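Shown here: the complex without one of its protein chains, the others still in place.
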Amino acid sequence: MVNPVLLIALPLLLAFVSIVFKAYKNNLLVFGTLLNAGLVLTLNKGQYIIGGFQPPFGINLVLDDFALTGILIINGLFLVITLMSLEKLEGFASVLLVALAGLNGLVLTGDLFNLFVFLEITAITAYILSSASKEYRYAFNYLVLGTLGSGLYLFGLIVLYAVFGTLNMADLSVKMAAVDASQLVLPSLLIFIGLAVEVKILPFNGWVKGVYSGTNSLVGPLFASVYAAGMLFVFGRIFAQVIPLGTYLRTSLVVLGALTLLAGEVAALSKTRIREILLYSSIGQSGLIAALFLSGLVFVAVMQLVNNALSKAILFTVAGQMADSTGTDEGEELQGAFLEHKIAGVGFTIAALSLIGLPLFYGFISKMNLLFGIFYSDNYWLPVVILLGTVIEGTYMVRLLVKLWTPGDEGIVSEKAFATERPLTIQSSKVMGIVVLSVVLLIGGLLPAVIQDNLTDSGSLLDEVTPAYLFDLKGGQ
Amino acid sequence: MNLVNFAYGLLLLLAAFVFQTTLTGINRKVVARLQRRRGPKFYQQFIDIFKALSKGSTTHGWVFDFGVIMALGGIMATAIFIPFGPLKAVPGMDNIFIIAYVLAVGMLGMAMSASGSGNPWASIGVSRALTNMLAYDIPFMMVVFGLIFAFDSSSLSGLAAIQREGGLLGWNVLRFPLGGIVAMISLQGMLGKKPFDSFIAPAEIASGPMVEYGGRHLGMLFLLHEYSTFIEVSLIVHLFFGGGATVLEFMVKYAVIYTFLNLVSNVLPRFKIDQAVTFFYKVPLAMAVVQTFLIIFLGMGVA
Amino acid sequence: MKRIFALVLVAVVGILLFSGIYSMEGFPRYGEAEVSERVSMSYIDKNVTRENQEVVFGVSENLETGSANIVTSIIVNYRSFDTLGEVTVLFVSALGVSLLFGSFEGRLRSRYKPNFILRTGSKVVFPLILVMGAYIFIHGHLSPGGGFPGGSMIASAILLMYLADEDFRVRIDDFKKTEGIAGAMYVLLGLVGLMISNYFLSNFLDTGTVGTLFSAGIIPVVYVLVGLKVGSELTGIITDFLKGEVE
Amino acid sequence: MTFDIVVILMFLGAFSAYLISKASLKAGAYATTVFSLGALAVLLMGRSEIGSEFSVLFMNFEVTVIGWYFSGVMVLVYAMTSFFNSFWMDKMMYPGSYNFLYLFSLAGTLGLFFASDLITLFIFWEVVVWSSTFIIPMGKSRRAAVVYYTISSIGSMATLYGIMLVYRISGTLVIQEAFVPLKEDPLTATVVFVIFVMAGLTKIGIFPFHIWLPLAHGSAPHTFSPVLSGGLVKMGAFIAYMSVAILPAYEAFEGSLKIMGIPLQLYFLMILGAISIVLGTLMAIKQEDAKKLIAYSSVANGGYILIGILMMDQLSFAGSMMHLFNHAIASAAAFLAIAVVAYRTGTTKISELGGMIHRMPLTYLTYLIAIISLAGIPPMGGFVSKWLIIQGLADRGLMFMALAAFFGSIGSFLYVFRPLAAVFLGQLKPEHEHLKSEPLMMKIPMVILMVLILYFGVLPKWLLGIIGEIQVAAGIEPVMMSGNTILAVNGVLNTLNVFMIFGFGFLISLIIFLLMQKSRRVGLMDTYTSAEFIYTPELYHYAGAFYAPFERLYQNHPSVEKFLGAIAWKFHELGTVVNALFFSHKPAVTVFWTSVILVMITLGGAGI
Partner (left out) sequence: MIQYAGIMLILIGIYGLLTQSNIIKIIVSLNIFELGLNVFIISVGFVREGIAPILTSVNNHNGLVFVDPLPQALVLTAIVIGLGTTALGLAFARSIYRQHGTLNLDEIGGPSNG
């Protein structure tokens, strides 16, 4: 029996070791990520207590379906992304190990204050990673907002502690459920804002643009898929399972999520730089997933989250690599970039199509299910927003794909001669990573049962919130 | 369909040719008198046609020939569908829409042949002819549509028979006066008479589509012209003037209408092509829509 | 204009915060916190894993946590995972700072030369501060203080040396190694706990009698490690900040 | 069992075509032909197995008559067009992918037509959309692909909403059962109908969703335009059919306001169809590019098809179903003819061509027959279908639709004649003097299509028989035939007789022609030139602004393209506003918004 705390402790240990043996830190990182990815597969669900003190007095790790999915995604993607972009590590190996520990802790912990600590660990690693672009003003902006956000989170948390006298999630959720939700608007809102900064919900996400638009092929996918996934898992944990939202707050926050979706997609539409397009798309997706969590649709939110994380890992890797090797990620300058990199191009395309939610890819399955979910919660306006968002998203994604595949001006038959002359190189490690991720997306789309079953497997928390209406694509009805 | 039908059809074709060509000759005389001229002999038109047919000619390739053959063939086929008074070559084939569309084969053939000559003037003429057609046909079809709805029949002879049941007052031109006027105006356009003759008038660009023709080609086009006149005027006679219970009745009505149109034509100036379109869409089309509206929604004049 | 607007906005936020917080049912008025209804009561009574009991200073033995300082018992025992995280935060910040300034060489110099008193006095005070720091983290379970204050004091001694001596340079690598080793030891300590009692960071040592120096199980050990780690981390941060402009 | 094999085989065929293309491009292109012809053969042989059901992965299928009919049309168009693929292999950016996507989209359409539940339907719908989206930019326009995708996805997303709504209400996704509860609830039925039919409208290219059609059809690769126009557009008709026949709209809207017996909802759609006819015609008339011209004609013909389907009666519906087939093959043939020209000359601009008949007479003939059918002139197939539609309209007295139909019919003479005159007839340009004739592989599909167009114009019995079955399945009176005579309530049409009389007239005409004196052959430049001496054939060719006087009448027309473009631009601006409002390098901006949101939500909460 493997204790999930190892997922946090081992990378941390390796991080400490890595500054002693500086020369081996990259090896330690690879070792650590591999170890973690391996460990994830051996875990058993359950509650794991730290220090031997029963919750709510001590801190515990909760490894239910939800958290298991979370760490599976986080560790798996972390491994793939790290292996893809080893050459971009520079000095960040130790930071990445800490980040890995932090993200795992974030998803696993069952204590709200402990969550705050991990939130800060993760956030600080993110600040450091975001300085990799040498655009320190954006990193600074992120730091200020992140700190403010976690401060507000702590504020809300302390108010809750003052009232309920506990910091344990399970304990608190029971106690909070007994109280009239309208009493709890303020602390809930403060906690929401605190997390919303990291989850990238409009208008708390002012930092995203500066930080994401300069990311390289390592940091970009890490932020957009792993960090985003981690933060969203936390968000889902808290707002779908811990803090009961009153009707009013739920509605307003769902509206905020929906607005984020629309605003993100619309802003992406107006952009031409690839990473900017992708970052706004990330914002939109975060809004969508947050809205789903807030609506209580945990299962479909997780599906969409998985889809988003997998797709964004590919998209940002390719976009970052484009920027790294050609010095620009302006779509116009990179016309026909996939001519010489067909495999990466196909991977990029699959990711983009999956993100839009087109069939044969996993995104379709998740989109279907989330729509069914929303309809069954008798919400008829949110699907309209989501579908509108999908149309916009499809538009700019297709626009981008078409540009990257088929160079040429309007009115002229597309030819190789029009392709970009910038020297785009994509290492074989990246190509392999992209292939792996796209195959996962394809398998998820064609045989949804494979991913679906892993998400629902004999679970605790997730199964309880998994609604009975869930569309079983195996049966078709 | 058997050989008898074909023979009958051939006969009808001959009759129509003789009748219409004679009428054209007479009309040339009438118009000449109107203009205080002596005018040609009434059989001058026959002479013209046969003379042209027998003369030598030049050709610009096989489309040029094929187009003419197709045009004349199409028009003749259409003429066979038209009941000559009570006489019909093939029963059950006088559906108005069939006639309207078969008519187009001839048009298309001629247009093709003209363009095939390689002479841009011809193409310009064709473009004008087609534009003109777009102008006059729609009000006309609209009125016809109303008629079909009113009587639930799209057979020419059927419609004519229904009118004759009501005597003189049963004539559609009286039942549906607006429609009648539209039909007459459209007919003027169909026949290429003034004021709608800019595509074919000798004074316009090199006689329009006909510019390259001579000899047998031109002769066949003359034939085509006679037949199409026959078809178009017959349509009106059948649709609005009760057709003909006897051949004579039909011929009289026909002659009167044709002459009347000719006279009208001779006192009017000529529209430019876009003026013609504007005119047709402003006045006759509006009238046709009103007429059809009255028929369909108010049942006015439907007995 | 902007400032007035900001003021108004902040005022509105303030009013809402105040009214929101104080209108909540069950939010304790200042000074009226009901400790008995909170989890803290068990920390005071040290009865999380055992039956309710009397805890008497200098008498009670083998409690679940032997720390006389209840706050310390929370930090290092009940919520020790937080502390590991806290150490990590500091660790990763120091790492970030050193990454940002990693390529710099030399040392920034103050516009003002350190005066004689500072130079001499610092040499006297330096060992005293170090000893004081060590005292504080070793006695964290008995008196106010602990690894963090103690570590900070050690770092402040180094800072004092920086101020006093323009050419003072620490060997940053040694500090890094100390930091890394101390951190690793902390985690290993936790893992040992995991092996021995199946709980990560569990208190596997004998807790002794409340109030004596060798009591409280792993607390002093952890605090020593934390103290060393924090001291070297802060030293590292100070050193990095004082690095010069030359790349 | 035949049909599941077809569907699966087509997907596998797509992959194998890709792999074969890696070995040899030509072989890959021929593989598309082989596979699509194979599918056609299987479809024809499997007619007896209509009604069979099967499942693949999580998708369920049932072969209905209408699905079979539609897929037959689709596969025919694909198969015929695929003969052309090999000629463009070396000119295409991604020939292998082209072959792959070509068959992949075909497989998608098959799945779509055979789908028995709504999700399967939607899956294949989207598969077709995205696979074709990636073929289009290989042609002349990247924007076309984006517009195509956007418009398509507006439709498909609306439909998806409809599917979800239906599922929410009825609890099933099986097409035959899902709509049943809607009959009792006209309001919801209206909502479902409107959003469901939207996908159909976007795909057929009904106003105001028509803007993608000329863009995409006009600038797609030459070998894909026939498929787009002849084939994929018909998917929309399928959806329209489903929303009217399966919903069933007439029953659900029994209580709503009716105009001439047509419920208001359907009448409104018919008006859109009518607008499409008029608009497609007007726009086609003024196009300078042959492919765009045919594309706009597809808009107009889409209007006919839609109106006919919405009528759900004996005549117009049958006409519409038949027109679907006729338009598919005729428009495919026309596009193929233009493709031949483009293959030899490299352009499709009308004014840059001329006199092609002297170099490629067969292509000319194909084009001629195709446009005769498109314009609805006997004795081609298009005539029969248009006749049926118009008879049906006359029966119901739908005067505005009829007005549009007449305008479309007559207008089509104008636009179809234009390429005929300016591309194939007229002066041959000196640079085209030495063009070769069309290759043999191109001749084959053209001849087949020509024969089909003519055959179904003269003997439509077989086709109308199938359509009758469709009508029976849809619960309406089937179109009646006696011998070769179509019996409508207000008229009869014997197509064979029409053909024979036409032949008779032609024979007489031919005899007259042959009896007379032989003509002397002269060159094209040897014409009446108003006493000018002209030596440059390029200048002696009337091609640009063919209907200038008429075009002038509506040159300042309001444009949906511009309107939708303005909307798109507004979205773009909105994005910039979002960007400027919320994203900055200064924390103060976000802190400000945070405070504002905090205030708003707490204030709102306090109020409740």
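Each chain carries a letter (A, B, C and D) given by its place in the written order, and its residues are counted from 1.
One rule holds for everything that comes next: a contact is a pair of C-beta atoms (placed from the backbone, for glycine too) under 8 Å apart; a residue touches a chain by one contact, two chains touch by 3 or more.
Everything numeric in this text was worked out from a predicted model, so none of it was measured.
S.K.: List the displayed chains that the omitted chain touches in the full complex.
M.R.: Visible chains that the missing one touches: A, C, D.
S.K.: Can you work out which residue in A:65, A:120 or A:198 touches the chain that's missing from view?
M.R.: Residue touching the chain left out of view: A:120.
S.K.: Need a quick check: the contact residues on subunit D for the chain that isn't drawn.
M.R.: Counting over the whole complex, subunit D touches the hidden chain at residues 576, 579-580, 583-588, 591-592, 595.
S.K.: If you put the missing chain back, which residues of subunit C would it touch?
M.R.: Touch set of subunit C with respect to the missing chain: 2-3, 6-7, 9-11, 13-14, 17-18, 21, 28, 30-33, 35, 38-40, 43-46, 54-58, 68-71, 74-75, 79, 82-83, 85-86, 89-90, 92-94, 96-97, 100-101, 143-144, 146, 148, 210-211, 237, 240-241, 245.
S.K.: Under the stated touch rule, tell me which residues of subunit A contact the chain that is not displayed.
M.R.: 113, 117, 120, 124, 127-128, 131, 134, 136-140, 143-144, 146-148, 151, 154-155, 158-159, 161-162, 167, 209-210, 213, 272
Methods note: only the chains that are shown with their structure count from here on.
S.K.: Which chain would you call central, comparing Cα centres to the global Cα centre?
M.R.: D
S.K.: For subunit A versus subunit C, what separation do you get between their C-alpha means, in angstrom?
M.R.: 32
S.K.: In subunit C, which residues are in touch with two or more of the other chains?
M.R.: 16, 20
S.K.: What residues in subunit A touch two or more of the other chains?
M.R.: Only 185-186 qualify.
S.K.: Which residues of subunit A touch subunit D once you look at their complex with the stated criterion?
M.R.: It comes out as residues 137-138, 141, 144-145, 148, 152, 182, 185-186, 189-190, 193, 197, 202-210, 248-249, 252-253, 256, 263, 266-271, 280, 339, 349, 353, 358-360, 364, 368, 371-372, 375-376, 380, 383-384, 387-388, 390-392, 394-395, 398-399, 401-403, 405-406, 408, 410-416, 446-448, 471, 473-477.
S.K.: For a test of understanding, state which residues of subunit C touch subunit A in their complex under the given definition.
M.R.: Residue list for subunit C touching subunit A: 16-17, 20-21, 24-28, 33-34, 37-40, 42-43, 48-49, 64, 77-82, 84-86, 88-89, 91-93, 95-96, 99-100, 102, 176-177, 179-184, 186-188, 190-191, 193-194, 197-203.
S.K.: Where on subunit D is subunit B touching in the complex?
M.R.: By the definition above, subunit D touches subunit B via 260, 355, 357-358, 364, 368, 372, 375-378, 383, 386-387, 390-391, 393-395, 397, 399, 402-403, 406-407, 409-411, 413-414, 417, 420-422, 425-427, 485, 489-494, 496-498, 500-502, 504-510, 512-513, 516-530, 540-542, 546-550, 552-553.
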